[in-house]
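Apart from one protein chain that is not included, each protein chain of the complex appears where it belongs.
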Amino acid sequence: MPDEKTAAWKLKDIALHLGCPYEGDGEVEITGVASLENARRGDLVFVGQEKFRKQLEETRASAAVIPADMTCGRLPAIKSPQPQMSFIKAVGLFFSSYRPMPGIHPLASVSPSARLGKDVSVGALSHIGDDVEIGDETVIFPLVSIYPRARVGKESRLHSHVSVREDSIIGDRVIIHNGAVIGADGFGYLRAEDGSSIKIPQKGRVVIEDDVEIGANTTIDRAALDETVVRRGTKIDNLVMVAHNVDVGSNSILVAQVGIAGSSKVGKNVILSGQVGVSDHITIGDAAVAAAKSGITKNVPDGAVVAGFPNIDIREWRKMWVLLPRIHDYVKEIKALRAKVEELEKKVK
Amino acid sequence: MPDEKTAAWKLKDIALHLGCPYEGDGEVEITGVASLENARRGDLVFVGQEKFRKQLEETRASAAVIPADMTCGRLPAIKSPQPQMSFIKAVGLFFSSYRPMPGIHPLASVSPSARLGKDVSVGALSHIGDDVEIGDETVIFPLVSIYPRARVGKESRLHSHVSVREDSIIGDRVIIHNGAVIGADGFGYLRAEDGSSIKIPQKGRVVIEDDVEIGANTTIDRAALDETVVRRGTKIDNLVMVAHNVDVGSNSILVAQVGIAGSSKVGKNVILSGQVGVSDHITIGDAAVAAAKSGITKNVPDGAVVAGFPNIDIREWRKMWVLLPRIHDYVKEIKALRAKVEELEKKVK
Partner (left out) sequence: MPDEKTAAWKLKDIALHLGCPYEGDGEVEITGVASLENARRGDLVFVGQEKFRKQLEETRASAAVIPADMTCGRLPAIKSPQPQMSFIKAVGLFFSSYRPMPGIHPLASVSPSARLGKDVSVGALSHIGDDVEIGDETVIFPLVSIYPRARVGKESRLHSHVSVREDSIIGDRVIIHNGAVIGADGFGYLRAEDGSSIKIPQKGRVVIEDDVEIGANTTIDRAALDETVVRRGTKIDNLVMVAHNVDVGSNSILVAQVGIAGSSKVGKNVILSGQVGVSDHITIGDAAVAAAKSGITKNVPDGAVVAGFPNIDIREWRKMWVLLPRIHDYVKEIKALRAKVEELEKKVK
């Protein structure tokens, strides 16, 4: 099976590979990785905090990766200043995600004018349109549709049922999960006098830069004119909507079911949490964070952390939501005060 | 036409089939089922409450299913202690949903190492990967993609454009509607020192138990390690997001556009209404209910009914939202009180 690597490693060799010291029996043989609860003999597990000590002592795993300042217990352990990063590297020794073999499947439909790089894989029942370009070692899984003149870089992966519309540009090492749609028409109309909607032609395109990951069934619309852009290293979760002419900066995170309306500009290193909505023509500064379900209708400065709809500073939002559910008590108190004040007014008159 | 059964039934025979008494002319011939408004001669309709009496008297239907304690009017009627359940059974006499014939379409792409049960149907242009297992009488509609080593049970239905990713496990009598994605990578990254995101390998899988139904374009992500699980009998609507390592209990209901973040645990018999969001690592107890658009950031006990974001008891939430839109009046009253108190203070000083 191409994606479960079968090799066994001695713990001491894994430690060497990670550049970390280890404690305990370095000769123990590691054959896989697992969670604390489900580990079996031969597995390496990860513990990031002292509070999981009990589970660590009880696991059936054979070894652990732990923080450098944590003491080793019953199990032999690799001690790392960045234990989660080290564990991820260790996972890579035992697992790599499924990758079909290079080559064009006989049931794929590839235009004669498409230009495919070296070691490209095109799966069964995928359609590659005219003048498409695909870079070296990119994997097109089965049942993908790429419209004419789209360009996909090298070492990218497009999963089943992805649509890439005409003229879209996709960079290197981009991963697009199943059912995502890149470059469908933006949603723009003029209202005619009779109330009907006149379609504004969506003549622009989508540009996805290198190292972006796009979740399942996410949609990124093409621009009316110009470009919708998702910049280098940004990660987008499932069922996200990025509208026409949006510009998402580099290394940002868009969590599931986020929606960004037309022409908004999201900075770099931004985090938009689940189900956030962003109005059109909004600017969100670098390294800003929006809490889940925020409705961003006002620009967000660099580094701000916001919540609510309309968006406010998250500390204000938290204070507010401690008090608002007690509104009933405050209203009662206002009534009581009114009665007392009236009483006083009578007496004082 | 394979899915409209053409038989006609006498009303008395339908009553016998349902195990219910009837009143009026049992010889009337029933050829279909319909709604009160759109029924035509020959149709059987359903009335669940006395308040629809007028529509019942005016319908063009030939007979009705009514509650056991409702009196029969102009139309002959089957009287049932569970009238809606009886009507559903009656619908089954005249209608079954579209099902292609068993057999592998010549334009399907099925790996030689896939193991298909008896009377499996694989539609045109579907791709079944290496080492996939599919149980007896399961229907794979056209344009479905099943990645290597996935297992699908018996009597299940996977509709067009469904993606089932590698190693996913799907039970018996599962229905997956068009475009749903089972087992795409979970959304997990570590932030590196330069601000870029390091992908955490998503090595786990998805397990969908028996009798689950999954709506169109819903996405259920594979676990990082271990499993994302949807347990027996749970029903999931369209455009729902279930993140990695989530565990949804049995017989629960997830309404459209719900999103559940990583590692949260939803009990059995739970109802999450439309557009609810659940934070990561949350526990929702058995038989709990969340109102539409709730943002669940705190654990929910068994049987609780919650609303709002952050979630509170729904009765508190309702009281709160009666008062909050009147905040303007309360603020005015506070100002008036302040003026009066200042006036009093002057007088009393």
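Every chain is named by a letter (A and B) in the order it is written, and numbering of its residues begins at 1.
Please note the rule applied: a contact is a pair of C-beta atoms (placed from the backbone, for glycine too) under 8 Å apart; a residue touches a chain by one contact, two chains touch by 3 or more.
These numbers come from a predicted model, not from an experiment.
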Selected from B:Ala8, B:Ala68 or B:Val331 as touching the chain missing from the view: B:Val331
Contact with the hidden chain (one of A:Asp43, A:Glu155, A:Asp172 or A:Asp221): A:Asp221
Listed residues B:Lys79, B:His159 or B:His244, member touching the removed chain: B:His159
Residue of A:Val47, A:Ala63 or A:Val181 touching the missing chain in the full complex: A:Val181
Per the touch definition above, residue among B:Leu190, B:Ile253 or B:Val305 touching the missing chain: B:Ile253
Residues belonging to chain B that touch the chain removed from view: 1-3, 33-35, 37-38, 84-85, 88, 91-92, 95-98, 105, 107, 123-125, 141-143, 159-161, 175, 177-179, 211, 213, 215-217, 233, 235, 237-239, 251, 253, 255-257, 268-269, 274-275, 292-293, 321, 324-325, 327-328, 330-331, 334, 337-338, 341, 344-345, 348
Contact footprint on chain A, counting only the chain that is left out: 107, 109, 125-127, 129, 131, 143, 145, 147-149, 161, 163, 165-166, 179, 181, 184-185, 187, 189-190, 192, 195-203, 217, 219, 221, 225-226, 239, 241, 243, 257, 259, 261, 275, 277, 279, 293, 295, 297, 308-310, 312, 316-317, 319-320, 323-324, 327, 330, 333-334, 337, 340-341, 344, 347-348
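Going forward, only the chains that are shown with their structure count from here on.
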Centre-of-Cα separation between chain B and chain A, whole angstrom: 25
